[in-house]
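Only a single protein chain was left out; the remaining protein chains are all shown in position.
The block that comes next holds chain A.
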Amino acid sequence: MRKIDLCLSSEGTEVILATSSDEKHPPENIIDGNPETFWTTTGMFPQEFIICFHKHVRIERLVIQSYFVRTLRIEKSTSKEPIDFEPWIERDLVHTEGQLQNEEIMTRDGHATYLRFIIISAFDHFASVHSVSAEGLAVSNLS
């Protein structure tokens, strides 16, 4: 099996929930493979979004490109429905003035059908997420 970026809308992945939405900067921008487009939070924290793979995947490495994110918590689910999320990763990011935050995480136990990203706090009133990529394997279809 070949390793691919599992977090691409072109691979069938979807953002099924986001707590903020500016129609000019929608959450779909996170998984369009283009770091120039982004999703913005629109005020107050925490803020979250949920990514659905529509299949069972095994993630080996995550890369999150963002700005002004301070504390990020990632939960995952292996259910068919977006329920039963379990804690997975929590990181305190560093502010990188004028540059994208580029957070690379080598993951353990990366079996998932859904990922839930929670921005617990930020370095400013607003934060942006430019891309999430998840390198790994598509394991099997749902059902």
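Observations
Assume a residue touches a chain if its C-beta (ideal position, glycine included) is under 8 Å from a C-beta of that chain, and two chains touch if they have at least 3 such contacts; residues count from 1.
Keep in mind that, in the parts below, contacts and distances are computed from a predicted model.
Only one chain is not pictured, and the protein name UniProt records for it, out of "Intraflagellar transport protein 27 homolog", "Trafficking protein particle complex subunit BET3", "Calcium load-activated calcium channel" or "Eukaryotic translation initiation factor 3 subunit H", is "Intraflagellar transport protein 27 homolog". Remark: the omitted chain is touched by one listed residue; of A:Ile16, A:Met44, A:Val94 or A:Leu142 this is A:Met44.
Screening A:Leu17, A:Leu100 or A:Val139 for touch with the missing chain picks out A:Leu100.
Set against the missing chain, the residues A:Tyr67, A:Phe85 or A:Phe117 yield one that touches it, A:Tyr67. The set of chain A residues touching the chain not shown comprises 21-25, 35-36, 38, 40, 42-45, 67-68, 98-100, 121, 123-126, 128, 130.
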